[in-house]
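Take this structure, written in structure tokens, and hold onto it; I'll ask about it next.
A single protein chain has been removed from this complex, and every other one stays in its place.
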Amino acid sequence: MIDVREGGIWVYAERRGDSFLPVSLELMGKAREIADRLGVELTALTVGRDGGAGAQLRRYGPDHVLELAHPLLTTYDAKAYATAISAELRRSKPSTLLLGATRNGQDLAGRLAIRMRTGLTAHVTALELDDRQNLIGWVPGFGGGIEAGVSCPVRRPQMVTVKPGVFPLPESGTPTGDVTKVVPELSEKDVGSRRISFEPKGSTVDLTRAGVIVVGGRGTGGDFTRIERLAHLLGGEVGATRVATDAGWVERDRMIGQTGVITHPELALVFGASGAVQFTVGIEGANTVIAVNRDPAAPIFDHADLGIVGDLGPVVDSLLRALAA
Amino acid sequence: MVEESKSSVPIRFDDEAWEALAATTNANRCFQCGTCTAACPLADSTPMRVRALIRRAQFGETDPLIWKCMTCAECNASCPRGVDIVGLVRHLRQEKWRTREVPKGLPTLLWGIYSDGNTFHLPPKDRAAWMKDVKVPGRGSTLLYVGCTASYDPRAQRTARSVAKLLNLAGVEFQVMGTDEVCCGEAARSVGNVGLYDDLQQRNSDAFRKRGVERVITISPHSFDALKVGQSKYGGPQVVHYTQALEELVDSGKVVGTVEKRTVTYHDPCYLGRHQGVFEPPRRLLELSGLTLVEMANNRAQSLCCGGGGGRMWMETDPLERPGSRRVSEAAGTGADLLATACPYCISVFESERGSEVIPVTDVAELVASGAKG
Partner (left out) sequence: MRIVVCMKVVPRPEEVKVNLETKTLDRAGARSVLNSADMNALETALAFRDAHGGTVAVLSMGPPQFEPYLRVALAVGADEAILLSDRAFGGADTLATSYTLATALPKIGGADLVVCGEESSDGGTSQVPPSIAEWLDASQATYVERIVAGKDGTTVLATRALEDGKETVELVLPAVISVVVGSNEPRFIDYDRWAFAQSAKVKVLDFAALGGDPQYLGLQGSPTRVAGLREVRKPGRRRELVTVTADEAAFRIKAEIERVGRVRS
């Protein structure tokens, strides 16, 4: 039986330029906690063209920071990154490697797990230790209604990718641990892809990928300023029914439904929409729906997890106050 | 080299396209009088010119405006040569599936129909949800075919429940297919996908035979038209619209009842009226229920289209091009208390045009059911 305590815990800290993604820091916090419980060491691993940036990670409690630096690692490529990282994993034999479930994190993890011939649990939303001190990662499946607890009892390192926002962002503290820079052995043939351009996210509306959508219908009477404030506070987008876009209260590309956009947010807040099927097909894929309508018989309530019967105006005002507090 | 001027470019006649057209439509009867252009409700609000569309089709060209057509058949009704222009539009659309030049969203619609059996991409297991507290005898050779909209749209579900309630009151033995029911295929036909339409007709035919169905009552005029035309090929059951079935029951005294004294105006859905010639049963139902009928100027064969046919329910229409609001105004102009119709698409369209702000919109079956006793 493999014991987690045999090796340390590693966190892959994903860089954007010279800073690190919040999810990587969240993982540092959680990994420190697990490492302490098991009495093992925590190593933060970072990859890039040069070293240097890794020193920032010392503020999040590692025992070691390992920087892999090479010109061929300037932009992300799964093949090159996996080659560089796997060499270090083979050398140091950590028991665990945690990565953020970002798009590049997922891209890398899938490749690295095979290189290491080990098991990987992806998109984890909760992490536990079993009685043999294997990590159990809970992953949503089947449209989010069911979670499976997945572990990797027989191979090491056990690899897990964790969704952003699952663990709290730790406070930055006094620097700890040492920083080692390693220049991996790499050649052109280790590189599979080359970035040729990057177009930063623009201001185009894309409701299909929004995590939170605040929808206004005819019941808003055209007052979308508070709907917009609410969307802004929640880091989400404004959506609308066709009646609202027809009236010109909101741009057409925010119309949700059969002849509009089909959305899949984590949360949809729906104010003053009756729940016509041409609208509701557009929020069927939402994880959670909350609806406010003054008509207790409005069909929208059949499509809501939480329905509030009442005038939307005062509810929006109270909610804005509650969220700002 | 001298450049050819535009006007001297010879007109090319696409023989193959012409033959395909002549084989499946009667567009070769057209003598280009232009009556249809004037009859088309899109002529006012869009560049649609039906005569020109037919002319282009004769040269093997497809006018992109075919996708705006609501298959309302106002043009068919006007044509002195009996050209089936709706058939021509469907034919031209069918060709566009071959070349994959169809409007965005339509392939997704068809995938939904193909794999979920309905036009909403909703789970087949929810198809019987319309029934709520309604009990169905579940016996007999009469089938109430509910259709996608009345199965899933909460507004139209009320119509389906009203019809079921009236059938129960009259003691009619009937069955429903519940979660086994699949789309009638009208949406597929209207957007020009004959392959899927045929597939659904076959699936429905098999289901009808297995259940020993001899008579089908539909909620939607679109199902009525599609099943009536489609099932005749299989020597299938008799297909009627619910207004026809209910008229018989009221006539024979099996259901009676009066609604409070009010005036009502009736909108003829294109597929019930112009397509299938059913004009009187809904009117008689309203009158037998004690309502006073006031006609709009454009009634029966001259009824104005709401804009929901021809697959337009799945294509966004610019608010300025929607004929529905005009129809609502016309209805309100009669001074009637209510606007009644007998098609779930018409109701969706009128409601979404804020019809109820000027005149309450309702369905014939619901009105009859509200006053009926067995």
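To keep things simple, chains are lettered A and B as they appear, and every chain counts its residues starting from 1.
Everything that follows uses one rule, which is that a contact is a pair of C-beta atoms (placed from the backbone, for glycine too) under 8 Å apart; a residue touches a chain by one contact, two chains touch by 3 or more.
The structure displayed is predicted, hence computed values, not measured ones.
Q: Could you list, sorted by label, every displayed chain in contact with the chain left out?
A: Per the contact definition above, the missing chain touches A, B.
Q: For the chain not shown, which residue from A:Gly29, A:Gly110, A:Pro170 or A:Gly221 touches it across the whole complex?
A: Answering carefully, the residue with contact to the hidden chain is A:Gly110.
Q: Where the complex has a chain not shown, which of A:Leu72, A:Ala87, A:Val205 or A:Leu267 is the residue touching it?
A: Final answer for the missing-chain contact: A:Leu267.
Q: Go through chain A and note every residue touching the omitted chain.
A: Interface with the chain not displayed, on the chain A side: 16, 77-79, 82, 101-104, 106-111, 113-115, 117-123, 125, 130, 136, 138-155, 163-166, 192-201, 208, 211, 234, 266-267, 269, 287-290, 292, 296, 301-311, 314-315, 317-319, 321-323.
Q: Which parts of chain B are in contact with the chain that was left out?
A: So the residues of chain B touching the missing chain come out as 97-98, 100, 104-108, 110-111, 114-115, 123-125, 193-196, 198-199.
Here, only the chains that are shown with their structure count from here on.
Q: Based only on mean CA positions, could you tell me how far chain A sits from chain B in angstrom?
A: Comparing mean C-alpha positions, chain B is 46 Å from chain A.
Q: Quick check on the complex: what are the chain B residues that touch chain A?
A: Going through chain B, the ones touching chain A are 105, 120-122, 149, 152-155, 313-317, 319, 348, 351-352, 354.
Q: Contact residues on chain A for chain B in the complex?
A: 218, 242-243, 246, 255, 258-260, 262, 275-278, 281, 284, 299, 302
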